[in-house]
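The structure that follows is given in the form of structure tokens.
As you look at this complex, bear in mind that one protein chain is not there, while each of the others sits in place.
The letters A, B and C name the chains in turn, as written, and every chain counts its residues from 1.
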Amino acid sequence: MSIYQHIKQSAYDANMELPKLGLVLFTFGNVSAADRSLGVFAIKPSGVPYENLTPDMMVIVDFDGKTVQGDLRPSSDTKTHAVLYKHWEQINGIVHTHSTYATAWAQAQRDIPIFGTTHADHNTVDIPCAPPMSDAMIVGDYEYQTGFQIMDHFTEKGLDYQEVEMVLVGNHAPFTWGKTPEKAVYNSAVLETVAKMALLTEQVRKDTPRLQDSLIKKHYERKHGPDSYYGQ
Amino acid sequence: MSIYQHIKQSAYDANMELPKLGLVLFTFGNVSAADRSLGVFAIKPSGVPYENLTPDMMVIVDFDGKTVQGDLRPSSDTKTHAVLYKHWEQINGIVHTHSTYATAWAQAQRDIPIFGTTHADHNTVDIPCAPPMSDAMIVGDYEYQTGFQIMDHFTEKGLDYQEVEMVLVGNHAPFTWGKTPEKAVYNSAVLETVAKMALLTEQVRKDTPRLQDSLIKKHYERKHGPDSYYGQ
Amino acid sequence: MSIYQHIKQSAYDANMELPKLGLVLFTFGNVSAADRSLGVFAIKPSGVPYENLTPDMMVIVDFDGKTVQGDLRPSSDTKTHAVLYKHWEQINGIVHTHSTYATAWAQAQRDIPIFGTTHADHNTVDIPCAPPMSDAMIVGDYEYQTGFQIMDHFTEKGLDYQEVEMVLVGNHAPFTWGKTPEKAVYNSAVLETVAKMALLTEQVRKDTPRLQDSLIKKHYERKHGPDSYYGQ
Partner (left out) sequence: MSIYQHIKQSAYDANMELPKLGLVLFTFGNVSAADRSLGVFAIKPSGVPYENLTPDMMVIVDFDGKTVQGDLRPSSDTKTHAVLYKHWEQINGIVHTHSTYATAWAQAQRDIPIFGTTHADHNTVDIPCAPPMSDAMIVGDYEYQTGFQIMDHFTEKGLDYQEVEMVLVGNHAPFTWGKTPEKAVYNSAVLETVAKMALLTEQVRKDTPRLQDSLIKKHYERKHGPDSYYGQ
């Protein structure tokens, strides 16, 4: 049995959640699961339909994007995962989807405004949209540069990747992450819901104001603060 | 067997309706069931996925918000339920969700206009949206104050909680209630549908007028008046 | 065995299609099936959930709206069905729903413009929206008058109920009919789809023109004309 079996299984399980949650059409998404003690992550093979996937098909890749084990070609977005794992040392799962509403905001190149407590339960800021990448980044090592585009945007905006576990890449689509692959998948579903609610909110009232600071703080802290009282 | 078994079962059954009706993502909702002779209610434990719930996990809480029985932490919204049960003595079930369309209206801080008979079958007035809470209420005992925000709004608008069994809390999301937990769940589904229809109606015609009084009266009374002739 | 068994079964089968087609929430809809040789129709009992329905629960009513057989109270909309059966002698099935998009157009009191061939496959005209009823009609025998509101609108607009098998009642919701209950249900699903497509079309392009006459004629006649060549 492979020493990578646990992350293969974990990546497989998390990938299989995407179609159940309505976040992917065909193969338009991928999840990876990292083991930092081994310095690798397991990721979905490229272009394989979800109904044909097995845990053994997962490809093992190191944090420089080199395949360590596996017969199949890894997801075309593998280098983006590798870069984020390499530099953001507290995350162990990453998800990329083209979920409908989040992708619409990404294509429109807008941050998702914080309009309510559903959003504030998970983030204290607008969900950031990194600007479209420059021609130089695109014609270069594109997927590798996508990772840097995300990290540079977080640095520029002063965001902490351990607090804000999601981003839109302008013109493209969302990425989410977390301490576990399950949490990263959870974040993808939350993002899609918040994206849909935000569009509907602007349709109900064009000039809806952003949430007041006290309510942002309250909802975020009851789930995530030192005195949190949500969950068990 | 617990003397609370009947409300644990009732709260469990009602909670399990929420995902079936498409009203919740993950754990974003909760239902409670009260027994007024015992002075308590059963409520969903906080943050437990619906697929893992059992009737025995329900937490028994009194109308001051104190846990009476149960090993798990009750829903973070428990105090809002407690306040409403304490002051609105004819209700025995309360539901809170972040259902998509109702939440969009809540975030936009607008009452839902009464545009048709689907609405009038259930309410004779616009569905009220309580204003966002003040900073003082939020930093204080937030969930407790949420209950008062709802009740104060009903008082100010001259609304009767036995006639209007639903409210939007501005910036947040809907609450519904009823004589039974089943009725409260029913009201949550009706609210979500009416909220969606109202947005679509404004999209079909921006200046759609509110319903005329005679039709409001007719539809409401055929379901709820002394001479009602809907149902068995 | 009842001499009405065939229409009870037929009405039951047709009613059960409504939730499968996503056209109803809870009990917000009803279908009837007529036997003109017996001068009666079978209709859903009022307010009974679809999952509890059986063919035997269907209520037998004559074309003046009088119950002929059955222990349960018939649908509150029964008199509308009776009036339409009495005056439109070629129809044997009627459906009423509050399906979401069709109801939005009804609430907005707009005819649904004929924008494409999906519409023209079924109708050569905009789908008519009868104006909201007068206060006098509403406070009088409301459901009976609803039938007349529909028929009067058809007369005024010069529409033929055998060609146009659907209508929106302003402020209320759609009614559809047909030579059989199955056809009437089919029409309800078509109407909901056409209503959704028409709203989306206006959102894609606000000033979308109505379909040209030649294409309306072509599509309608290939399904319904003397030289039709659609179907078997």
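By definition in this document, a residue touches a chain if its C-beta (ideal position, glycine included) is under 8 Å from a C-beta of that chain, and two chains touch if they have at least 3 such contacts.
From a predicted model like this one, the values you see are computed outputs, not experimental measurements.
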> Which displayed chains make contact with the chain that has been left out?
Replying inline: A, C
> Which residue, C:45, C:93 or C:116, contacts the hidden chain when the whole complex is considered?
Replying inline: C:116
> What residues on chain A make contact with the chain left out of this view?
Replying inline: 25-26, 28, 45-48, 72-73, 76, 98, 100-101, 103-110, 132-133, 135, 138-139, 142, 171-173, 199, 202-203
> If the missing chain were put back, which residues of chain C would it touch?
Replying inline: 115-118, 186, 189-190, 193, 196-198, 200-201, 203-205, 208, 211-212, 214-215, 218, 222, 229-232
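Throughout what follows, only the chains that are shown with their structure count from here on.
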>> Between chain A and chain B, how many degrees of rotation does a Cα superposition need? Round to steps of 5.
In response: 90
> Does the chain B and chain C pair touch with the same residues on each side or with different residues, judged by whether over half of the numbers are shared?
Replying inline: different
> So what's the Cα centroid distance for chain A and chain C, whole Å?
Replying inline: 46
> Of all the residues in chain B, which ones touch at least 2 other chains?
Replying inline: 203
